[in-house]
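Encoded as structure tokens, the structure appears first; notes follow it.
As you look at this complex, bear in mind that one protein chain is not there, while each of the others sits in place.
Letters A, B and C mark the chains as written, and numbering starts fresh at 1 in each.
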Amino acid sequence: MFRLSAQPLDPAQLAHLLHDPRAGACVTFEGWVRNRNEGQAVQALDYEAYAPLAEREGERILAEVRAKLPVLEATCVHRVGSLALGDLAVWVGVTAEHRGAAFDACRMIIDEVKARVPIWKKEHYTSGTTAWINCATRGPAADLSSPPK
Amino acid sequence: MFRLSAQPLDPAQLAHLLHDPRAGACVTFEGWVRNRNEGQAVQALDYEAYAPLAEREGERILAEVRAKLPVLEATCVHRVGSLALGDLAVWVGVTAEHRGAAFDACRMIIDEVKARVPIWKKEHYTSGTTAWINCATRGPAADLSSPPK
Amino acid sequence: MKTIHVQYFAILREQRGLTQEKIATTAATAADFYAELRARHNFTLAPEHLRVAVNEEFAPWTTPLREGDSLVFIPPVAGG
Partner (left out) sequence: MKTIHVQYFAILREQRGLTQEKIATTAATAADFYAELRARHNFTLAPEHLRVAVNEEFAPWTTPLREGDSLVFIPPVAGG
């Protein structure tokens, strides 16, 4: 299951959904809002998604991973909205009989989600500037799109 | 921190210890007691450890991983005692600025713990037999050491 | 002349100052349509940095536009 959530994520609750008597391994990935990115001090961030396509693309990623690797369950939930430092931005959980497939699948899911799912991140820096990650154009254009507040 | 626990593990509580404002990634591994192993139906199992050496070797593994990879925190807790199906046998949690190091470190820790730390597992099968994993000798000797009950 | 529904996200939403609009256009393809919008609104992102979705599914830039299509231009993503 892939879904977007406007509410804070609860890892314990999400992990419960993965329980399976055949599972010997559960690997989870949590992406947290950290206080620095590429040398800038981060204060907060916003995630925005094109929900119908994000959910469809997310489900496709999970289906691809399940087709490639012997996993039992695979789930990914991504936050949207305004997040503070330390908040959980994305949670991925995978169960499998054996740990190799669980590690590989978990990593493949987060890599693909970051590369393909239409979700965007705007960072707010302590300097007062902001930036849409991966959308910066060269030189002053980036500043035009995100004036100091 | 590496430790042994005779009490059930609480992943949410363990994960809390890993929070760090610099961390962008948290990868956890949970090893669960599964209902089959190598074709046999498992009913329960016992873990036994040589505690002083297990804890020392576990700490050495964590130190080695921290020396090799840019991780922020790395923790492993292993259950000892009698476990039922679905119980959490081992928990590994790693935080890092970036996910690559967190995944690699988490996997390295569980691989090394399984290979080096003096902890032993006895499986109880629904057939009534038992086995110390990795200690089977050829032919009837294995049965001599674990008669049907 | 076709009427196209456009939704804007992220940097495009901010640069347009709108989340969505209906536009009458003579553009033949999704690529032509983005070129038209980019010229009008000074979008900073070149099309080679975008993908396009037509009717809630990724589509080639060469997709011909039909009356009532719903388009979204997808800036570089940054989930996780």
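The working rule: a residue touches a chain if its C-beta (ideal position, glycine included) is under 8 Å from a C-beta of that chain, and two chains touch if they have at least 3 such contacts.
For clarity, every value in this text was computed on a predicted model and none was experimentally measured.
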Inset, instruction - Taking the complete complex into account, tell me which visible chains touch the one left out. - result: B
Legend entry - Of B:V27, B:V94 or B:V117, the one touching the omitted chain in the full complex: B:V117
Legend entry - Touching residues (missing chain, whole complex) on chain B: 31, 47-50, 52-53, 56-57, 78, 89-90, 110, 113-122, 132-135, 137, 141, 144-145
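Just so we're on the same page, only the chains that are shown with their structure count from here on.
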Inset, instruction - Can you figure out the chain closest to the middle, judged by Cα centres? - result: A
Legend entry - Where chain A and chain B are represented by their mean Cα positions, the distance between them in whole Å: 27
Legend entry - Between chain C and chain A, distance of the C-alpha-averaged centres to the nearest whole Å: 24
Legend entry - Junction residues of chain B - those touching two or more other chains: 99
Legend entry - Multi-partner residues of chain C (at least 2 other chains): 80
